[in-house]
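Of the protein chains in this complex, one is absent; all others appear in place.
Residue numbering begins at 1 within each chain, and the chains themselves are lettered A, B and C in the order written.
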Amino acid sequence: MTTYIERFPAEARVIRSTFFTAFIALGIGALFGLLQVLHRTDVHRLVDSADYYHILTIHGVLLALTFTIFFLAGVFTWGLTTSLDRGVVDVRFTWAWYGLMVGGTALAAIPMFGGLIDGIDMSAGVLFTFYAPLQAHPLFYLGLALFIIGTWLAGADWIWTYLAWRRENPDERIPLPTFMVLTTTLFWYLSSLGVAIAVVVFLLPWSLGLLEQVNPLLTRTLFWYFGHPVVYFWLMPTYMLWYVLLPKVAGGKLFSDPLARVVFVLFLLLSTPTGIHHQYLDPGIAEGFKFIAMTNTMFLLLPSLLTAFTVVASVEHGARQRGGTGYLGWLGALPWRDPVFTGMALAGLMFAAAGFSGMVNAGMNINYLVHNTFWIVGHFHLTVGTAVALTFMAVTYWLLPQITGKPIWSRSVGLAQVVTWFVGMTLMSNAMHRGGLSGVPRRTAEPQYENFDFTPAFGTMAELDAGVVIGGSLLFLSAVLFLGNVFVSLTGGKDLTSIPENAYAEALSGAEDGPLILDNLKLWLVIAVLLVVLTYALPIGAIIDRGGLLGPGGSPYPLVVESGRAISIGLGEVVA
Amino acid sequence: MRISPGALLVLIAVSIPFIVQSRTVAAFIGLDMSVWQMIALGTVTISAIILWAVWPEKWLPGRPKLEEG
Amino acid sequence: MNIHAYEKLWLAASLVLIVLFIGSVTYGAVGAGIAMVDDAEGVIDPDALDEDDRFADPRVEEVGENEYEVYVVAGQFFFDPGTFEPIEVPEHSQVTFYVTSPDVIHSFSIPGTNANTMVIPGEVASMTVEVGDPQEYGIVCNEFCGGGHHDMEGEFHVVPEDEFTLEADE
Partner (left out) sequence: MTEELHREIGHDEYNPVGTLVLIALYFLVLLLLWLFVYFIEFLGRDLTVVGVVI
């Protein structure tokens, strides 16, 4: 019996830091989420409605980027080192990428929070998507760029460690968790390039006044080039945990290692050439390009549907080994008292529901029905907000003891916490989906209009508001229970004997059953790049051809007065 | 107990989305269910689940015994 | 690589599902005739809308029998026309909206209907709909566009034939 901290004390320290950073982001993000549901529904408006958008920006960035990416960086470091059974090559480099990610986050946070504080003349009320000509303070873009470079260095760390292992083990198959880390890293390099170009080449110089204007459709397209794939950057570590940890806590084995590899290869190939499906209703992009993005997106369902089968079959294997019988009776034999298992299982169930709203979002013309409505918010609170976040929280109950040597304070509170999240999300997301179908917009402080009312298919808007408020409050309660449980656990003493061995699920059908070509990552990367070029070269070329690299313009908003922007404001006045 | 307390808790939690969506289904087939009717239906459903779960198994012979999880 | 028979079955079912989805969308485009907002319109200088003959004077215009074109400027935080006075068209007509923005990205969306488009500075969104019986609709911006985003709303009225007059005819 060896725990992770005994085997890899130096790496455990870095993973602890990534987790704590993630948890701080989770706490602030959850609190701001509660403020939003109370504000939108007009139950209580703590801030001015114009400031709602700063709250929303912080909620989106801290939860969708900071919480998820810091946590997954820790999970990947754990999965890589555990499965290779070797430490990182140089832990100082590991600290370097962590430091860069923290530094980037801190820089971006200054204007994000500055927008909420009177007397600070900096703001970044541009939401998670920062569509130009909405303009944030340069620190926001700079911080974002540094953060992304930090994630690239993290990927380099993982690849570096893998190559070192490869020299020591020239003939072995890549262990499954490492395979998943590597495919995800390659995919992330490919897809985050879009946002890096948007930020470094266009938005940062523009916010500094070095560029007079940008092409809004181009920067928006570059954002979505990254903006859809980023959801797979959250999902792939989640899938990894479902593949390698969930079967283990269920008492079974992974059904098929080769199929898990096929799924991750499919993600590497298909995740990026789909972003245009966020732009189905954009003028300036030809219908043909939208259709291509639609078919790519639909085929991207395949790895997720395959995952559903493999993961459930692995869990069923556990149930049957535990004595479960019958067509459905085996479900009763699963370890439902364990928050690690129950949290991940409920997250998976919610993801099945999210699969459906995602299919609707992917359907090109049906996008007229749901585009930018509350439906979308309901959808991604099921995906990143539950499939990913609930899995990460559940797995914390397993990983935290591994990296700290301290047992979880209360597994019962943990169980209550994951169930509360599930129930809260059921109520909130149902109301959001239904509200969206009646046309309620997303991202608005006051979805109450003077000249018309929304008419839900049945029931009333007040009931939907109640669903959002009750659901949102339960989610906040759940987050508090989670963070409280983590905090109390950390104040406790070390007890290595009560912590299970650091290990992951074996496979019923192992890597040796899969063809060698699956491990040929260079080949898959080349095909992935080719697919991206095929899908994106023409639309991006067309957009640049239409509006020019620096675009037909639009006005930067807000027109904040500070030193870096003086030039562009001066120019603006000349034009005016 | 027919199922473990943990399984019962999760079963109740998982029944909630079905109860909430029962109203959607009812509306689709033309039945307008109010929130209170839905809550009543939910209370009945969850009570039935609890009753089923705590009912001693030996009173229903012939059912395969589920293992405690 | 041995794939279990059930998993092969599921793989086939998944592919059927995907083909069905793509088929539905294609049917919507070809059979039901739903067109996507696209690149049919050329680019426009957002800083010079007052020199454009469509958007210098945003309005409703009759272009054929029962065919109307509506030119809308969506700006922070209004639709012109729409916010200051309702957009009015007669019942049972074909209406094409042309919407553009002088400042940031907005949307032009009629809640409860399928009329919904992004509005991007430099681009003109065009969207043709067929309206039926008289009805009053709202218009919202559903893309965040700045601190007053939630105040950006308008009205779209489909009015009886005999109550309809064009501004130009008044």
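The rule we apply is simple: a contact is a pair of C-beta atoms (placed from the backbone, for glycine too) under 8 Å apart; a residue touches a chain by one contact, two chains touch by 3 or more.
Note that the structure is predicted; figures quoted are calculated from it, not measured.
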{"item": "Chains in view that touch the one left out, judged over the entire complex", "value": "A, C"}
{"item": "Touching the absent chain when the full complex is considered, from A:Ala10, A:Ile197, A:Leu211 or A:Ala308", "value": "A:Ala308"}
{"item": "Among A:Val91, A:Ala156 or A:Ala352, the residue in touch with the chain that has been omitted", "value": "A:Ala352"}
{"item": "Identified contact with the non-displayed chain, of A:His39, A:Arg322 or A:His379", "value": "A:Arg322"}
{"item": "Chain C, residues in touch with the chain not shown (by the definition above)", "value": "4, 6, 9-10, 13, 17, 20-21, 24, 28, 32-37, 94, 96, 110, 112-115, 127-132, 137"}
{"item": "Missing-chain contacts mapped onto chain A", "value": "248-249, 251, 255, 308-309, 312-313, 316-317, 319-324, 326-328, 330-331, 335, 352, 355-356, 359-360, 363, 365-366, 368-369, 437, 500, 508-509"}
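The working rule: only the chains that are shown with their structure count from here on.
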{"item": "Between chain A and chain C, centroid-to-centroid distance (C-alpha), Å", "value": "31"}
{"item": "Chain B, residues touching no fewer than two other chains", "value": "none"}
{"item": "Multi-partner residues of chain A (each touching 2 or more other chains)", "value": "none"}
{"item": "Chain C - residues contacting chain A, complex", "value": "1-4, 6-7, 10-11, 14-15, 17-18, 21-22, 24-25, 28-29, 34-39, 41-47, 76, 101-105, 107, 109-126, 136-138, 140-151, 153-155"}
{"item": "Partner chain A, residues of chain B touching it in the complex", "value": "3-7, 9-10, 13-14, 16-17, 20-21, 23-24, 27, 32, 35, 64, 66-67, 69"}
{"item": "Contacting residues of chain A [partner chain B, same complex]", "value": "322-326, 329, 331-338, 342, 345-346, 349, 353, 415, 419, 422-423, 426-427, 430, 434, 457-459, 463"}
